[in-house]
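Of the protein chains in this complex, one is absent; all others appear in place.
After this line comes chain A, so read on.
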Amino acid sequence: MAVIVKYLIAGLVRYWLIHLDYWQTIANRVEIATPLNSWKRLVEGVYLYDHNINPYEGDSFHESPIMLVIFHCLLKRVPYLLPLLFTVLDLLTAYLLYQTSKSFMKIFIESQKKQKNDIADESKPMLLNETQLNEATEYVLSVYLFNPYSVLNCAGMTTTVVQNLLVAASLWNASNGRGILACIFIALATHQALYPVLLIVPIAILLADVNKGCNKCSYIRTLLAFVLCWGFFIYISAYIMDGSYNYVHNTYGFILTVPDLKPNIGLFWYFFTEMFEHFRLLFVCAFQINALALYVVPLTLRFKKEPVLLATVLIALSTIFRSYPCIGDVGFYLALLPMWKHLFTFMQQKFIVGCAFIITSALGPTVWHLWIYSGSANANFFFGVTLSFATAQIFLITDLLFAYIKREFTLKHGSSRQVEGKPAKLVLR
């Protein structure tokens, strides 16, 4: 019953926000809408498509052709249903995340059982029990439903709502061992925004873990299915655009080369505004490698046994370092964090990070107004805020990982910090 009330309230809040007079303001906020996901650009793209002008000829539309066709249908047939649709999609995302976290909790318990022999006696009470884990799933649901970031993202009717749904769906399918569906959804998400391509690694590991058997075969199967699906979607999109692959320049090309320097909550915009033309390509490559490739391999090797943690961290890192992040992405990975409630006691920077989130969220719109509307601040102010927001997110993620390895250590060696009776401290070596 309580769950239904939660959904109802969250749905009503979203629906009400979309019908508010300030909706336009919400939908146009730089923190919510980026050139990639904004509702305004989607409408422009659909309008051009409807008037037989190729929306990929210009610079105003960067969604995938599949989304273009779907929203063309929706906007033509049932434009009045769209606020409801976005609300329902976001609630569905919340539901899928809830279900995903439930399956993840089962995976936690199983892996805990497996490792039981390695656990020190005095650490036995630290092991997770059913009630704790069930509580965590409830938190996942609540955080996604009531987190202002995801609420505003849905109210702004950005296409990130769809992307979150696709990622959630693929995680849910992966956690239940439905390989093909997981691959289809993650391929769709990748087709839309490219960065979810990272998730194929944790999904492959998850699928191999859930469907016991030949691990390597499973990896290959998943990768193959993913590549085939992705290729198929790319082909379908080209088919929609009359066989032309030019749309790729406006979707992946736009994401990778960062031509639009409109401010957002990420690190790219001011960096590439102020970049010397000579070094632009070098730094674009460096930043995209940082977002797309750099952390996958080391983190996979280190956290091979914890695909869920790997997925969480990769989603978070790709959100922080992607070229056009928005608070919808942040809201999504924040909703995954309550699954790691048992690590919170090991985290050291909770307070700092929390304060930083609150302060930057309040300061961002303020300095934006001062810069753009009052003319009494300049770009550096907003840049400072986005920089500290990114720093806070980085602290949160690294802290989470440190907490995990500390807990791992504690489980194995007990909570006493003593070596041969002498006081000792934990260090990395």
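By definition in this document, contacts are C-beta pairs under 8 Å (C-beta built on N, C-alpha and C of every residue); 3 or more make two chains touch, one makes a residue touch a chain; residues count from 1.
Note that in this section contacts and distances are computed from a predicted model.
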item	value
Record-based protein name (UniProt) of the chain missing from this complex, from "Ribonuclease P protein subunit p30", "UDP-N-acetylglucosamine transferase subunit ALG14", "Vacuolar protein-sorting-associated protein 25" or "GPI transamidase component PIG-T"	"GPI transamidase component PIG-T"
Candidate in contact with the missing chain, chosen from A:Val78, A:Ile220, A:Cys285 or A:Ile372	A:Ile372
Sites on chain A contacted by the missing partner chain, in the whole complex	28, 40, 43-44, 46-48, 51, 53, 55, 57-60, 259-263, 267, 269-277, 283, 287, 290, 294-295, 298-299, 301-302, 317, 320-321, 371-373, 378-380, 383, 387, 390-391, 394-395, 397-398, 401-402, 405-406, 408-409, 413, 417-420, 422-429
